[in-house]
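With one protein chain held back, the other chains of the complex are shown just where they sit.
On to chain A.
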Amino acid sequence: MQSRQKRSLTIPTVLLLGILFLISVPLLMKSTSLTLPSSLPQLNTIFLSILIEAIPFVLIGVLIAGFIQIFITEDHIRAWIPKNKFLAVVMSCVVGAAFPACECGIVPIVRRLIGKGVPLYAGVGFLLTGPLINPIVILSTYMAFGNDMEMALLRMGVGFVAALVIALIISILFKSNQLKKDKGISHSERKGNKKQPFVTRIREMLNHSIDEFFDMSKYLIAGAFVAAFLQTYVSTQSLLQLGNSQFQSAFVMMALAFVLSLCSEADAFIGASFKNVFPTTSILAFLVYGPMIDLKNMIMLLSVFKAKFVFVLFILITCIVFIFVNLSSLL
């Protein structure tokens, strides 16, 4: 009773604060825009362009997440996922490869799947191959490298094997689902939902999608802002001068992929532009690493999973991709 009282008191206060915020920010922007450095509108434009590019994919992602929440039960999941760990990982990677997603849209989906009882390792397999291997990415890679299938095949092959290995190592290292505590409570109330009419369930699904969107978008926005900030103020040229040997340049390209946070559908063209600067191995590293993890994506993952897990996953992806990409040059 007391807390209810408290809440009704705080709402007007917050309302006031919110209105103040909404009024003051534009005013502040307007009054200072005359003195702002010209780089700020540039930063803002890059920031918004990343968001405008990513938000449609996030919307698709949250709609699918909403669908999973309402229509897929834990029983379904139990029936679909093989008991055998290795088979489960293989299956998740194959499903991810067939599933056209981008790296920001897939995070809410994976979170919902794991919440529904999909084992962590299967979720990771899906998370890694979803954005990396899909028809649009293959097509753009094929085109960016002069209608040559070699790079597209290498990207898929190396990416798939790396994702398999990473997911398998995750299956050994982590036993629990690693979701953040407040988000990891399992659902057991689904049974009652089944009896509800279809229209109600569709509404439920959309309600979930809306809440999921607000949950996810703040991390996407933060990530996009950091990526835009780095693009505006940090010269990539200085980074490129570091890469002399094959190993160094592979690392440089991976760092670049991480920082730029490009959509996996557009990164092939950027990667291709380094053809004359760096060996194929380094470009492959760029193409495989970027869709698996980048700055924007990692901030979103941190919102879903425990920080320790995200950190281990980050290290694993970095090491495994580095090793496999360099091994591929021996082929």
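Everything below uses one rule, namely that contacts are C-beta pairs under 8 Å (C-beta built on N, C-alpha and C of every residue); 3 or more make two chains touch, one makes a residue touch a chain; residues count from 1.
As a convention for this text, contacts and distances are computed from a predicted model.
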Chain not displayed: protein name in its UniProt record ("ABC transporter permease", "Heme exporter protein C", "Sarcosine oxidase subunit alpha" or "TIGR03943 family protein"): "TIGR03943 family protein"
Identified contact with the non-displayed chain, of A:232, A:246 or A:329: A:232
Residue among A:47, A:126 or A:251 that touches the chain left out of view: A:47
Contact with the hidden chain (one of A:258, A:274 or A:322): A:274
Hidden partner chain, residues of chain A it touches: 3, 6-7, 10-11, 14-15, 17-18, 21-22, 25-26, 29-30, 33, 38-42, 44-53, 55-57, 59, 63, 115, 139, 143-148, 179, 182-185, 187-189, 192-193, 196, 203-204, 206-215, 217-218, 221-222, 224, 227-228, 231-237, 240, 260-263, 265-267, 269-270, 272-277
